[in-house]
Every structure is written in structure tokens, then in C-alpha cells.
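Heads up, one of the protein chains got dropped from this complex, but the rest are sitting where they should.
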């Protein structure tokens, strides 16, 4: 049994560059969020519907290694896997690559805590946890 | 009777530049919002408290002229005036200048419609309208 | 002879929302830039290559009407047309719509001045002007 990898694609926007001539580093975090959104959709449910049902996945920790820069107009692929699902935490892993050259640009992970609609920490509802555990593996 | 001008200051962040080596144009709109926030605060009330009381001022239209670029680490001053207050619309004007050279960088205006907490268009509450009309003039 | 319309598609990112629960207004300008990039590509050349050849199209003026809000995870279509090409100015028009409902969200235009690689105003090179004039019409 291996981990499910979900790929999302995007093209670098001018708005995402900085005066170093490459993508500003904080923007890769928004791309990880795009990857996470597509992982959850590929698993059969949208994150938007999860929030509508009162479950938010707040980011509690991130680690990011910036290996090679992305540039304006590059085609980018974000590969997302779900490393771990527990009642009070989830961890996603990301690889961001240049889709044309295949060069690895960024590796990252994000940890999340489930919050209820009032912003309080909650245990992940059992059905959501089962669904995510099933989604984690192919 | 002349218009009240409220000045806000900020320093250009690296994140706000693009690969042209200057501030990415959309970021000036966020600076206008900083100017608007400080105008409302100077008038005696915070926009945060206005939203907490169920009045949001959604942006309905903007016009912006980009005259000269701002650069990383420049000190910027945003001068904001309130041009007009009606029951279903407000208009703010902005001048964005380099605080050190005095160069005019951007002129802009924004029109707003009052929304209630469910996102519906509302008439500006009479007390808010009176308070803003008083704030408009020195 | 009618104007060529080039469509670009994107999905609203969580990063693009604000606490009003809708897309923060300044982000529509970055979407216009996505539309402009795709218009230029559809016309047979990338804006990245244009910049590499020493021609930048700096934004000199924008007007935007915000008609209806976009929300997280919405599918968006940006329709771009080139209104006018002169030696020292270009004007693009944009319609931003919800791709699923067809609702019109934003209409906007942007004016641009050609800059050389040192940031000085230049006349649009004759070949670039001819190429853009041809691209304007179907």
C-alpha cells in the first residue's frame, strides 16, 4: 500500500515575483494550499464543503526548503500527499516541481489542527477521519 | 471649510516588489485600504468596530493612476480624504507619495456600498452617516 | 471585424479571500494580469519573451467595477480584449465571470506604457505594434 499523490498545476503569475527576479518565497505556501485543496477534492469532497460543515483545518506548523527558484510564466506542479491523520492533527507533504524541466523547486510539510466554526480546537469528526485515512493510501 | 486629510505611513516591503524592480501595481490598493482604515480611526472610530456592529463597506469601484513607481524600503505616505457620503455610497480619494522626495506616486479613488453582516446592501445607519459627514470636513 | 477575446481560467485560492468571506478586491487586478498574459500568448508570443527582448508594459492606469463577489474555490474565467494599441500606450479590457453560473463579477480596463529595460518610456517597437494590432482583431 503506497501513499496517494495528487498533482495540481498552476502557472507563475507576475504578481508572485519579487525584485530578485524569482517567485517571492511566501507564495510557495499559497501553492501548498492549492495542492491541499486539490488533494481533498480528489479524495471526493471539497474543503469548501468541509468548512461549510463546520470543520476548518488551521495551519499549526510548516517547514519549507527552497531548493531552486520558480520564475514568471513557469508551469508548476504541486504533488501533495497526506502523511498522517489523527483526531487532533493532520500532516501533508508537498513537492513543488517545474513541470517542464522536472526540477525540484520546493519541499514542504504542513501540520493542521481541526477547528470548529467558532475557532475552537475540536477532534476531527470520526467520519471525516475515516474518509481522510482512506484517501491517504491508494 | 476644507476637506480633512489623514496621513498614514508605511515602508515598502520586499514582498510588495515584482521582477520589474518596483512595487507590483495591485499592492497600491492595499495601501489605499491602509489609508482608509487610518482615516476612519482618525475620525474617532475603528473600521473593525464598524464591522463588529454589522456595517461593512464593500469596495464597488476603483480608479487608479500610477504616476511614478515606489521601490523596496521607500517610506510612503498615503493621504486620504472622504469625498462624499450618501446613504448607499461613499467615495474616498487617495494620494500616495514618497515621504522623502515628496514625489507623487499614485492617485486613486474608491467607491463603497454599505453591506450588512449577511452581505446584503443596506442604507448607511443615520448615526454612522452623520459621524462620517462630520469627519469629512475639518 | 470584431475584437479577439481570449479567455483564461483559474480557481479562487483560500489566500485570495478576506474576512468578509469573499475575494479581496486587489486580487482581481492580478487576475487581469493573468488574462493579459494569456491574451499575449494566444497572439503568438509570451510576455516573458517580450520582457527578455527589453520591452516592459508598465501599468499606468486602471479602472475596476466590482459587481458581484467571487468566493473560495469558485471557477473563474477572465475574458480579455485589446482595445487600443498606440506607439506609447495600450489599453486592455477585462470581464471576469463565474464560469459555472456565468455571473459577471468584475469589469476593468488597464492602460500601459512601454518601458525599456532601464525603465525609460519608449515607443513600442514597430514590429511589436504591428503584431499587437493584428492580434487585436479576429
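We call the chains A, B and C, going by the order they appear; numbering starts again at 1 in every chain.
Assume a residue touches a chain if its C-beta (ideal position, glycine included) is under 8 Å from a C-beta of that chain, and two chains touch if they have at least 3 such contacts.
This structure is a prediction, so every number in the text was calculated from the model and none was measured.
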* Residue among A:25, A:45 or A:99 that touches the chain left out of view -> A:25
* With the full complex in mind, choose from B:5, B:34 or B:55 the residue touching the hidden chain. => B:34
* To do: Tell me where the left-out chain touches chain A, residue by residue.
  => 20-22, 25-27, 29-30, 33, 56, 58-66, 69, 119
* Structure fact -> Those residues of chain C that touch the unshown chain are 14-15, 17-22, 24, 26, 72
* Asked: Going by the touch rule given at the top, which residues of chain B touch the chain that is not shown?
  -> 11, 13-15, 30, 33-34, 37, 46-48, 72-73
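Simple rule for what comes next: only the chains that are shown with their structure count from here on.
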* Could you pull out the chain whose C-alpha mean position is farthest off from that of chain C? => A
* For chain A and chain C, let me know how many angstrom lie between their CA-based centres, rounded off. => 28
* Structure fact -> Taking each chain's mean CA coordinate, chain B and chain C are separated, in whole Å, by 24
* To do: Would you pick out the residues of chain C that each touch at least 2 other chains?
  => 30, 33
